[in-house]
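Step one of this worksheet: look at the structure below.
Note that one protein chain is taken out, while the other chains of the complex remain in position.
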Amino acid sequence: MAIGGLTTNALLYLDNVSVTFDGFRALNALSLSIDAQEMRAIIGPNGAGKTTMMDVITGKTRPNQGVAVFEASHDLTKLDEASIAELGIGRKFQTPTVFEMHTVEDNILLALKTDRRPFPTLFSKRTKAEKERIDALLERVRLTGSRDRKAGELSHGQKQWLEIGMLLAQEPKLLLVDEPAAGMTDQETADTADLLREIAKTASVVVVEHDMVFVRDLGVKVTCLHEGSVLAEGSLDAVSTNERVVEVYLGR
Amino acid sequence: MLSVEDVSLYYGSSRALRGVSVTAAAGEVTCVLGRNGVGKSSLLRAITGQRPISGGRITLEGKEIDGLRPYDRAALGVAYVPQGREIFPLLTVKENLETGFAPLKRKDRSIPEDVFDLFPVLKSMLGRRGGDLSGGQQQQLAIGRALVTRPKLLVLDEPTEGIQPSIIKDIGRAIRYLRDKGTMAIVLVEQYFDFAQELADRFIVMERGEVVESGDAKALEGDDVRQRLHF
Amino acid sequence: MSRYRFLDGAGMIFLAVVLAMAALIPASNLLLPPDSWLHVPDHMVPLLGKYLAFAMLALALDLVWGYCGILSLGHGAFFALGGYAMGMYLMRQIGPRGVYGNPVLPDFMVFLNWTELPWFWLGFDHFWFALLMVVLVPGALAFCFGWLAFRSRVTGVYLSIITQALTFALMLAFFRNDMGFGGNNGLTDFKDILGFPVQAQGTRAALFALTAFALAGSYLLSRWVVTSKLGKVVVAIRDAESRSRFIGYRVEHYKLVVFTLSAMLAGIAGALYVPQVGIINPSEFAPANSIEAVIWVAVGGRGTLVGAALGAFLVNAGKTWFTGVLPSMWLFALGGLFVLTTLLLPKGVVGLITDLFGIRRKSELPAPTAPAAPAKAAPAE
Amino acid sequence: MRLIGLRGATLGLLIAIATLLGGPASPASADPVDDALARFAADKYDETDKAIEGLVAASAQNGQAIFEAMSAGRLLYDPESKTVLIKDAGGALVLAKTGDPAPQALAAKPLKTVRLNNRVRRSLEAASGAFALQAPDPQKRIGAARAIFKTREPTALPAIEAALAKEKDASAKQALEAAKAAIILARQDAPEADRIAAADIVAAVGDQDALAALRTLPANTPPAVKQAAEAGVASIERWLGVANVVQDVTYGVSLGSVLLLAAIGLAITFGVMGVINMAHGEMVMIGAYATFLTQGFIRDYVPALSGASLILAIPVAFLVAGAVGVLIERTVIRFLYGRPLETLLATWGVSLILQQAVRSVFGPTNREVQTPEWLQGSVSFLGVSLTWNRIAIVLFAMAVFFALMLLLKRTSLGLRVRAVTQNRRMAASMGIRTPWVDAMTFGLGSGVAGIAGVALSQIDNVSPNLGQSYIIDSFLVVVFGGVGNLWGTLVGALSIGVANKLLEPFAGAVLGKIILLVAIILFIQKKPRGLFALKGRAVEA
Partner (left out) sequence: EETIKIGILHSLSGTMAISETTLKDAMLMLIEEQNKKGGVLGKKLEPVVVDPASNWPLFAEKARELISNQKVAVVFGCWTSVSRKSVLPVFKELDSVLFYPVQYEGEESERNVFYTGAAPNQQAIPAVDYLMKEEGVQRWVLAGTDYVYPRTTNKILEAYLKDKGVAQEDILINYTPFGHSDWQTIVSDIKKFGSTGKKTAVVSTINGDANVPFYKELGNQGIKATDIPVVAFSVGEEELAGIDTKPLVGHLAAWNYFQSVDTPDNKAFIEKWQAFTKNPKRVTNDPMEAHYIGFNMWVKAAEKAGSVEPDKVIDALPGIEQANLTGGVSKMLPNHHITKPVLIGEIKDDGQFDVVEKTDDLVPGDAWSDFLPGSKDLEADWVAKKCGNFNTKTGKCGGQGS
């Protein structure tokens, strides 16, 4: 299949994507490709355009130019958020966003992969399988004890976990994870890395993080963005010795 | 400078702080450590007056401040860098910084050059709306904004969250610089252990709303504290 | 599914009360002698019926506002449209008994020299057709309006204000005599419904009972909707619309379903209202009426269904009472009531009741809890 | 028929003028004047009419004074002796005929006032108007010439020509020429060429009256003249077509300014602070009542300032409405921040209370707010006439708008207001005294609404319902423009105003408004956050 004159086997393919806000170029002819079951770490200075890139992929922001192709056949720049989610792209936001008025359990329930149309939803009954899955997910994100609390009452870090749980519940093909380790202790960070590696066995994952320990932990290919385009790509060691990366990002 | 004694705090009927005590002295960094949800942010909310406390005492330079409104505490020199940044989204970067003028005398109403030295990116984005900044840029703005008020007590809630490594180093340098001026007491909540260890003069570790360990910087070197932060 | 029971305590009580009213009030009115102290006087029956119709409107509104976060300031329009559909049926039933004695044309048409019934009046002589229109017309309008607005992601006050503009435009349109709905005077002087004289006490009692049943039915329907998974999705949309989208819910479809359903319920309420009060006119479309409906919901307790109905009942009963005993001061009383409710009862009357009787949801916290202690300091909130 | 009577009066008048122009009037015999004066005492409009006619015909020496007294309702008569008297501005009685002081005996009698109706008033105007062709003030001469242009009274021709001969002032001369042309155009006996030339002159005047003059030619007018007239009609109509659009737009701007004024306070309390302020209209109403009270106070205690009472009402209205606003904020609104929907309920209650309070104190009926002299009347330019009070409202609305803009954008109060409304808790931690800022902001919004009341008192009812009639439009304007954007409110108000006025001529007021509402509903689909929507992630945050 070809969209925009491209032929590709990549799960996600961004080509020449630019985004401009009032004259400011947040993304500048960005091209990137993620394979199926690949995990990719994205690093880059604050304001490099990492979150904006995720916005483009999930349909929140429309690029001024370029294409974003998913599974070689869907042009994401033409779809809305819900359709993109339905295609199997899930996202965790930089600042945790959960359904604050719902219980932790219901947050997971709502995220479970099911028929999303109104009428099937109206008539749906919770199955045993669903219940088990919810239990397992809650266990996984260590919120079993808080399952009946309102999500709004959770602490910052707990919300991060809950959001990861919701992401897992969607069983997406591609996970976009924006700074999952922010506000977590070192132990939790390591734990998150384990979780992501596990997920990556069955799905593709794009992780944005500033925590180099975490990124090293992941042990995957790293892309460094700068001023809206790719500055360096490769193993963490290779990227982190790149002069420019040190200069604009890591510091001395 | 700051002394928190036996403070309790509730959210509705759930208790987030139980008799927490901590002190912070000028020219020192006091680090608050602990896992998610143990009450670190709640402690800072108690200090800044964002949340009422239900027991205990908070004093600043000997003066009881726990009954004061947040703006009165700000006038006494308490500055707050909250978790989640809380930038004024529709104000420009410059205007965000200028909100810090409120507790100042008219003649002091200028943005200290330090701020731009520490965070040059702010200078280049003065006219952009705060809400449009990237997460890390907002974090820098939040710290810069707190500094505009020329605080005596600077309270930072996970200031490195979402910040690129080079700037974390800058922030570390900034905190050290502020500490070394010797006039400011700093309370820092931090999950990033190495960072905390590097800066802390004293620390406390919290668990379930209580202080379970405290001491000076040396104590952080052992594995003890690290252990506490693990599951 | 233990936590969202289909019927909670308040719901049971509510249903019991409404159904008891449906049975007891007509019985007392028709069977007991007028001097019995248990007798419900004749004029009370349509009055209570009106309150119940308003309660149904409030219920419909709470469905969209309380659960879906759509603050409709134009729900009166759907109510009025349902009312007009019923009014048109009742008008046609007058037949040659109008003042001009025209067997086909309602009086106001004769008097404006119309010679033929306009096409949109055709069919309204059949009760089933009118009934269909009672539901379809508000439903179709809500569907079209909602389809446009939700698809374009009009939300918040923008949505509220265009719903207000909608009802305002309809009010002006129905005011126009050229529209063929009787202009400012509207439709009135009804005689029969299904062959029974509307003014007969028996018909009144039957209409009342019907309204009570309709209210109970709408409550059950609404309750079923909000306790279903769709109800949860809708609440999720209310609290974090864009998050719901990223999970894959088509927000516009959900809103449309609830909005249309709500408009249909409002239409039925309007249809039940008209034969009991005896007039439908464009002022039912007045924006202030819709705002008042919102206020009933807020007074009773938004997002509780029972509260909405209770609020409608209380405010209207209060209004009846105040306008009678304090004719030149009652606005102080009503206005004061609204202010005090907001300040003292942030969760409405139902919130107060549940707080008083401790029917609150248990809150499980990981940390041991202690009773809420009074705040020592009171910082700015 | 009455028209004939009218003509007669004018005719007599013009003869009198001709005599006046011809040289010193011959000493009038006492009889006709006495005759005429006696008719006033008949207390019949017909007789009064004849009296005026008679006075003019006799060129009564005191005529001008009598006419003036008459239109001011100061012409009296004694029903018994039929003596006619003038009560002069000072209240002293003088004899109408001579201007000599009246005998004491008469003053003690029950005197009656000579009554006027429209017909008599018209005769009176014509009578004094004809004198005006000779008036020293050129504006008065122009007015008189215009009046003749309108009536095209053929008998006025000699007077016009006489006046023309003496006229020095260019614009007065032009007006007289036009009047002369209008008469000649309609005259059967004038040469064809003159009439054609006259048609051109009349056409050049280019207004509705000219159109009337060109259209109402006698049946047997020669074709060439007719043609010239038709050409004139066509050119005027072409111009009037343009003028109509100009007029509609001008009226639209004027309506837009009213909407702007009404909405601008709401743009603060609702747009900036997020309070769904249903009591906004009542703040406007309070401003209007403050104007009423201020005027009354000034009238009673410092009448010297009467002309400026409206100006003085502005600060009063601002302070009164602002104070009420602060009171409401401190007692009600402040408990509701973060619960915007509940402000709807509470402010609705407040609005009911305020309405009833005003009704109880001032009564349910309208109160009269006067329009100062300098705001009365209208100006015409290019065929569009706009009343002074509307012009004043346009200017005033703009002034208020820009002052407010400056306040919010350029002062530290403005910055604090915006900070508090965007994040109240954080603002407090920055040292901003949020309660004070909240009270000031709500007070400011209410005060501005009060100022709007001053302006609206000039064009609308000052009644307890005043506020209700603006609340819906105000919300519509603020939302249409984009909440939180003052520019949006400005552009929103003006565009709604202009659209409304462009629709009104062919759709009518009712349908026009319906179309406008539907258009706004559809427009919001295109711009779901209003005309001047804020964009970017800052908004979603």
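Here the chain labels run A, B, C and D in written order, and each chain numbers its own residues starting at 1.
Everything that follows uses one rule, which is that a residue touches a chain if its C-beta (ideal position, glycine included) is under 8 Å from a C-beta of that chain, and two chains touch if they have at least 3 such contacts.
Small disclaimer: the values here were computed from a predicted structure and weren't measured.
Across the complete structure, the visible chains that the omitted chain touches are C, D.
Considering D:Arg187, D:Arg359 or D:Lys527, the position touching the chain not shown turns out to be D:Arg359 (whole complex). Of the candidate positions C:Phe14, C:Phe79 or C:Phe108, contact with the unshown chain belongs to C:Phe108.
Residue in contact with the omitted chain (choice from D:Gln174, D:Ser235, D:Ser306 or D:Asn461): D:Asn461. Residues of subunit D that touch the chain left out of view are 1-3, 45, 73, 115-119, 121-122, 125, 208-209, 211-213, 215-216, 247-248, 251, 254-255, 258, 355-356, 359, 363-371, 376-378, 385, 387-390, 458-465, 468-469, 500-501, 504-505, 508-510, 513. Contact between subunit C and the unshown chain involves residues 41-43, 46-47, 50, 96-103, 108, 110-113, 172, 175-177, 183-186, 188-190, 199, 277-279, 281, 283, 320, 323-324, 327-328, 330-331.
Note that in this section only the chains that are shown with their structure count from here on.
Centrality annotation: C (chain centre taken as mean Cα position, compared with the mean over all protein Cα atoms).
Chains joined by the most contact pairs: C-D. Taking the mean of the C-alpha atoms as each chain's centre, subunit A and subunit C sit 44 Å apart. In terms of their C-alpha centroids, the spacing between subunit B and subunit D amounts to 62 Å. For subunit A, residues that reach two or more other chains under the stated contact definition are 21. Contact with two or more other chains is made by residues 242, 363, 365, 379-380 of subunit C. Subunit C makes touch with subunit D in their complex at residues 71, 145, 148-149, 151-155, 157-158, 161-162, 164-166, 168-169, 172-173, 175-176, 242, 287-288, 291, 294-295, 298-299, 302, 328-329, 331-332, 334-339, 341-343, 346, 379-381.
Looking at the complex, you find that subunit A touches subunit C at residues 58, 60, 80-82, 85-86, 90-91, 97-103, 106, 109-111, 116-119, 121-124, 126, 145-146, 148-149, 166, 170.
Interface residues of subunit A, counted against subunit B in their complex, comprise 21, 24, 43-48, 50-51, 94-95, 153-158, 160-161, 179, 182-188, 191, 210-212, 248-252.
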